[in-house]
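Omission of a single protein chain aside, the complex is shown with its protein chains in their original locations.
Entry: chain A
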Amino acid sequence: MGQIEWAMWANEQALASGLILVAGGIVATVGRFAQWYFGAYSIAAGALVCLLEYPRGRRRKGSTMERCGQKYVAAAVKLFGPLTRNYYVRAVLHLLLSVPAGFLLATILGTVCLAIASVIYLLAAIRGEQWLPIESKPKERPQAEDIKPPPSNPPPRPPAEARKKPNEDEVAAGGNPQVNPIPVTDEVV
C-alpha cells in the first residue's frame, strides 16, 4: 500500500460529494422542504467544493491525465498558494463545510461523503502529500523532426563461419535469454 496516493482518491470522493451536495440541495430547495435554507447552503457549498476539487493534482511518478478543461480552474486554484496546496487545510475545510448540510435529510448524504473525503485528505496530509498543478508540456514538434535518421552503415558483421553457428551457442554479452525450441536459421541479408 506504500505507493498509494490517498489524495487522489480523496479528490474523487470530494468531487462526488460536491455533486451530491448540489443535487440534495436542489431537491430540498425546489421541493421547499422544512428548513430548506440548509438546502440553499448546500448548493453553494457543493459548488465551491466542486470548483476546488475539479483540477486533479499531479501524480508523484509518471504522467497525470487531466480532467477535461481543468487548466482554467487550476489557474484559479493555484492562486491561493499554500491554502490549496496543503491537504491539512483541505481536510479541515471540507469537514467544516460538511457540517451545516447535516441538518437536512436531503443533504446528509453529502455531509457523510464529504466528511469521509476530509478523513482521507487528513491521511494524505499526514503522509506528506500535497497538491501540485499539472505542468502543461510544450507543444510537440511536428512528427518529421522526431525521426532520427537510420544508421547509414550496416552494423559490423562477424566473419562468415561465425554467422553459420546455431543460436544456442551464442555467448555474447547481453545475449538473448530467449531459448528457441525450434532451431532458427539466420537469414543472411
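By our rule, a residue touches a chain if its C-beta (ideal position, glycine included) is under 8 Å from a C-beta of that chain, and two chains touch if they have at least 3 such contacts; residues count from 1.
One rule holds for everything that comes next: contacts and distances are computed from a predicted model.
> From the names "Translation initiation factor eIF2B subunit beta", "V-type proton ATPase subunit F", "NADPH oxidase 1" or "Glycosylphosphatidylinositol anchor attachment 1 protein isoform X4", which one matches the UniProt record for the unseen chain?
The chain we cannot see is recorded in UniProt as "NADPH oxidase 1".
> Any idea which of A:A47, A:V73, A:V89 or A:L109 touches the chain not displayed?
That would be A:L109, which touches the missing chain.
> If the hidden chain were put back, which of A:I20, A:L52 or A:A124 would touch it?
Candidates A:I20, A:L52 or A:A124; residue touching the omitted chain: A:I20.
> What residues on chain A make contact with the chain left out of this view?
Listed in rising order, the touching residues are 1-5, 8-9, 12-13, 16, 20, 23-24, 27-28, 31, 33-34, 56, 59, 62, 65, 103-106, 108-109, 112-113, 116, 143, 146-150, 176-178, 180-182, 184, 187.
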